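Input: a single structure, listed below in structure tokens.
One protein chain is absent from this view; the other protein chains keep their places.
On to chain A.
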């Protein structure tokens, strides 16, 4: 297999119109995740505004919930969606072997090569069916980041009930900071992710139709 290589000859190597690349469970999970995370981030901004960590607030117009109480209701409702959907994603990924197939092996040499190519704007997909090394890293990163969001969120919500996690996060105030920074990292991923989709719009169609 020759995936993730630098190739300027286009990607008509595989007839992509007849092969399902993203299974239905993955596509459903992706869009549910989008809705859930949009609710989490926008209500989270409103909660942040009630007692900002840094010297700025998010514009109230850009937040969800109307007031702190409303934002908390949204946040603690959508968290179940994030949790259940995320667990389902991880479970099905592992059970179907997709996780290992799509993300591994992730080799440092390929990563450096693909990263250099990406910076030069010359990174292309041989096929859309397989991820290049930068993509693998980016997706693994966001999976880990969302897990960190959930775990730090658990400590902010229940520092007394999760003593081990609380110690790992360095007590309540620190967990709050981690929760915020993990949100910022998620937004950084989303910015790049959406820019890449805009550059290769076919990937959006694929995430809707599956091929």
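In this text, a residue touches a chain if its C-beta (ideal position, glycine included) is under 8 Å from a C-beta of that chain, and two chains touch if they have at least 3 such contacts; residues count from 1.
The criterion applied here is as follows: contacts and distances are computed from a predicted model.
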Chain left out of the displayed complex - its UniProt protein name, from "Rod shape-determining protein MreD", "Carbohydrate ABC transporter permease", "Anti-sigma regulatory factor" or "Oxidoreductase, molybdopterin binding": "Oxidoreductase, molybdopterin binding"
Residue of A:20, A:84, A:106 or A:200 in touch with the missing chain, whole complex considered: A:200
Chain A residues that touch the omitted chain in the full complex: 8, 10-12, 34-35, 38-39, 42, 47-48, 50-51, 61-66, 68-70, 72-74, 76-77, 80, 119-124, 156-161, 163, 166, 171-173, 176, 199-202, 204-205, 208
